[in-house]
Every structure is written in C-alpha cells, then in structure tokens.
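Up next is subunit A:
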Amino acid sequence: GDSSTTTTSSASPTLSTTTASNSAPSGNKILKIGLKADPPNLDPYGSSALVDRMVQNSIFDKLFDLDKDGKIIPMLAESYEVDSAGKNYTIKLKSGVKFQDGTDFNAEVVKFNFERNKEDKSKRKNELKFVDKITVVDPSIVKIELSQPFSPFISVLTDRAGMMVSPEAVKKYGDDFLNHPVGTGPFIFVEHVNGDHVTLKRNDNYWNGKPKLDGVEFKVFTNGPAAIQNLKSGQLDLLDDLTVATKLIPSIKEDANLTVISNPGMGYQGIHLNTTKEPFTNKYLRAAVDRAIDRDTVIKVLMDGYASPANSPFAPGNLAYGDSDKVEKPDPAIIKDLLAKGGKPDGFSFKFQIGTSPSQEQFGAVVQNMLKPYNITVELEKIEFGQLLENGDKGNFQALQIGWSGRPDPDQSFYDFVVTKGPQNYSHSSIPEIDKLATEGRQELDDAKRKAIYDKAMTILHDEANYVYLYHVNNVFGLSKKISGFNYVPDGVFRTATIDKK
Partner candidate 1 sequence: MKEFKKFFRTGLGLIGALIIVSLLLAAIFAQQIAPIDPNAQDYNHILEKPSRDHFFGTDDLGRDIFSRVIRGAQISIKAAVISVGIAMLIGIPIGLLSGYYRGFWDEWIVMRSVDAMQAFPFLILALAIAAVLGTGFGNAMLAIGIGFAPSFVRITRGQVLALRSLEYIQAAKAIGVKDRNIIFGHILPNALSPIIIQSTLAMASGILAEASLSYLGLGVQPPAPSWGSMLNQAQGLLSAAPYAAYFPGAAIFLVVLGFNLLGDGLQQYLDPKVKE
Partner candidate 2 sequence: MSKPLLEVRGLTKFFPIKQGFFNRTYGYVRAVDGVHFQVSTGETLGIVGESGCGKSTTGRSIIRLIEPTAGEVLFEGKDLVKLPNEVMRRMRKDIQIIFQDPYASLNPRKTIRQILLEPLHVHQVGTKAERIQNIEEMIEIVGLKKEHLDRYPHDFSGGQRQRIGIARALIVKPKLIIADEAVSALDVSIQAQILNLLKDLKKKLNLTVIFISHDLSVIKHTCDRVAVMYLGKIVEIADKQELFRNPCHPYTKALLSALPVADPLVKRARIILKGDLPSPTNPPSGCSFHTRCEYAKDICKSIAPTLTEIYAGQLVSCHFVQEGNDHIALHEDTWRKEVKHEL
Partner candidate 3 sequence: MSLLLEITNLKTSFRTVHGKITVVDGVHFSMLPGQTLGIVGESGSGKSVTSLSIMGLLPQTGYAEGEIRFNGQDLLSYSEKQMQNIRGNEISMIFQDPLTSLNPLHTIGRQIQESIRIHQKLKKVEAKQKVIALLKAVGMPRPEEIYHEYPYQLSGGMRQRVMIAMAMACEPKLIIADEPTTALDVTIQAQILDLMRELKEHSDTSILLITHDLGIVAEMCDQVIVMYAGQVVEETDVNTLFDNPKHPYTIGLMNSLPDINKDREYLAAIPGSVPFAHQMPRGCRYSTRCSQVMEQCLSEAPPLIAKANHKCRCWLFAEGGLGYEQTAPGSEGINQILSY
C-alpha cells in the first residue's frame, strides 16, 4: 500500500508552534520533502541559511521569480521599468492578492518589506544597501530609487529580499514572526518541530490558483543515505540534494518508482589561496596549484559526474558563463615551469583547511593526491565551519576550502568575492583592475556588455589564481514518480505550487 498516506501529521499542541488558527493539513495529498538540514529561520528578514529558502518559497511569494531556464519573471510584480541611468525602478504589482492571514497585498506592503529588510539587524541589508528610497505611487505601484546603478537588483528580488511578508503578522508576532511566518504563498505554515520537520497546509485562497496538494511536509535528514533510504521506501516524495551521496544515485535511478533530476547548479566549489601568506604570496605558486588539479577527475571521483568543471564562478546558464570557464587538462611541463618561476622548482608544502564532513575530507584527500606528483605537499587540517569562516575573514590560513551556492546574477557570485576587502574575499587579494571591473559589472545594464566585462576580469583572475575554481555542483533531486507538475528551477529551490501527487 501507499505507506505515506498513513502519516497525517497532527500537531501535538504542547510541542508545536501552532497558533489556534493553524491546524494540520487535512486530506492525504501531502508532499513529503526531505531536507538535508533543519531550516533555522523562516523569516526572510533574518534568514541566512540556504535551506530556509526551500521552505520559504512555499510560504512566501516574491516580487520576481525565476523560470525553468533561469530567466527572471514577475511574480507578485506585474511588471517593472528601470530608467536609463539604472537607478530608478518602477514596479507595478498584481492586484487582488491577499496574505494568508487575509490582509491585502499592496504597494504599502512592499514599502514595509523593503524598509524592514533594510534595518540594521536584517540579514538582507547588504543585498539592499543601494536601495535609497521607496515611494508608494498608488496601491499597485511602487517606485524604488537606488543610490547607484545596481544591475543585479531585480535578480536580488527573486530571492529572500523579494519575499513579501504580512505586515499585520509582523506587528502581531514581533520578533517571533519567524515562528509564525505569513506570506502570500501557496502553503500556510502549520508547525516546525525543530530538527525534525516543518508542516505546511494548502492556502485555499491562493491568488495563482488553488494548489493541488493538501499540504507539504519537510522532513529533516542530516544523514544523506538515510534520506535516500526513505525516498526508496516511499516515506519521502522528493529529496533536495542527492550530491551528498552521489555513489547512491545509480541505485535511485534503477528504482522504477523514482526519477533523478540533475541540472547544472549556480554555485561552485574551490580553494581560497591566501595571497597574504607564504607561499601563496607568489602568484606562480598559486597558479601551479590551480593548474595542477585535474577538474575532470575530481568530478568523476568526488561527484560521480554530477558536476561540471569550473574555472570561473559562473556556472552554465549564468549570463557571464562562457569560455572563461573552460578548463584544460593539467600539463606537467607548465606546472614545473610555474614552480620554477615561483622559485620552488622542487615543490613546496602548505596546510589546507577543510571542513569536517566526510565529503570535505575526501575533497582534501583528492587535492592532496593531485598535487603530490609535483612535490607539492598538502597537509590537511579539518576545521569546523564556523572556525573556517572566521579563519577566512581573518586570513588565518594558507589554503582554505569554501565554495559558494551561487545566485542568478553574475555580480552575486563575483563582487564581494574579489574586490579589495570584499567580505567574502578570503584570499585577501587586492587587484585595482578587478575592483574597477567588478564595479562596472554591477552598474552595466546590458547583458552582452556585462559578459565582456566579466570575461576580461576572469583573464586577470586566471593569471592571479587566488581562488582555484574546481567545479559547479549539479542540483540533483530524487523524485517519486507519484509526483507530477514538478518544474526544475535553476536556483535549485522547489516551487511546490504546481506539484500534484497521486
């Protein structure tokens, strides 16, 4: 029988964060989604974890969204205009949209959300830092003035910064809104049992047509293989990330009840080389490391092919993606030459800080192995994630493994990472030319011109090699065949509104 139908979640009153108005979803078309981590904060305002977005996208609608090709499409916005200076945006909103608590969605709401997200404590502040002024023109039109041209602006609004929360609910719950999120989205928050699950029920009054599912349940599985086991046994319908256990993907593919969806993702994986610490103050030595790693093999060994080789932050599908991302097979002659130029013809050694998970360990071991033939000795150091970030901030490392999950706009994977003193410029590089190009890139509105800018920047960065781009991980989902209407969106986040379940 269909084992998943037996689990209708009933929120136990003592444990749940349910309010009186929220009751468990009725009916049995409950979509069960496996998540690899517990979403810590469902309020877009304070959310910083990637996994939050998986849930938020079912509760909140955004002003804009991505379509399955990664193109920006309006969502709560009807349309928008931008002036030629790239500083004034006029957004027209859909009308007749109501929040899940029954309040109206309108221009005031948008203004409220922008202002809220610009507060000091907001995690969105950085994304919206160029937003200068928000004016309500009429209930369905807002005008947004930027302090400087910022081409990723609309792209930013396809994510958390564009999610519209109910001002009434925010007023009602205050700081506790994060435990009572209310949006305009297809599903209504029911409960969140920390570390275990989040339950949503259908929003019958959804503006974009009544969702087909009765509800959605996100189950947390920190243990990848366990999640896969649950997918196979029918306890889960959808699994967010199969790359945590790529070795098990074939067995899912073999399963007649399941499909695997694998698409290029937006992010990248690689290694920061600290340009302020020996030996990587020397760009030839950085380049030697960069050129010595065989991306194809790395992908084959670590990702079983569920990734594409990288040489830039721009993944396939990104507007800046192109030749700058092409990789060449390592050539021992070139590497020896680089080592010689770097003054270390007999090789050198460095400490490489990696995370503590098994896959990160494997990553380190593979890098270690690939550098060995050139007498570059790698000593691995496992560091916990928080410490890793701190070391990155402070430059307490020689080499450090941290990737980026990626965003639709090239700037979102570029600017902060490469400009002098950029918050994510862990390599601590300072290249005036790059600083200039990065700024140009975010101010230019024309796509073709932007690509040219980024291409130019990448040639410089290839030469400098302060970050070793290794691969773009695919977004790989496991999907039960009972599910229909699933649309893949390149940001890797599920859109549940269209999904149906047999």
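Behind the choice of candidates: all candidates are chains of the complex that A comes from, given by their letters.
Methods note: a contact is a pair of C-beta atoms (placed from the backbone, for glycine too) under 8 Å apart; a residue touches a chain by one contact, two chains touch by 3 or more; residues count from 1.
Here the structure is a predicted model, which is why all the values come from computation and not from measurement.
Interface record for this complex: partner of subunit A among candidates 1, 2 or 3 is 1, by the touch criterion. Contact residues on subunit A toward candidate 1 in their complex (touch as defined above): 223-225, 228-229, 244-245, 247-248, 250-251, 297, 300-301, 354, 356-359, 361-362, 364-366, 368-369, 379-384, 387.
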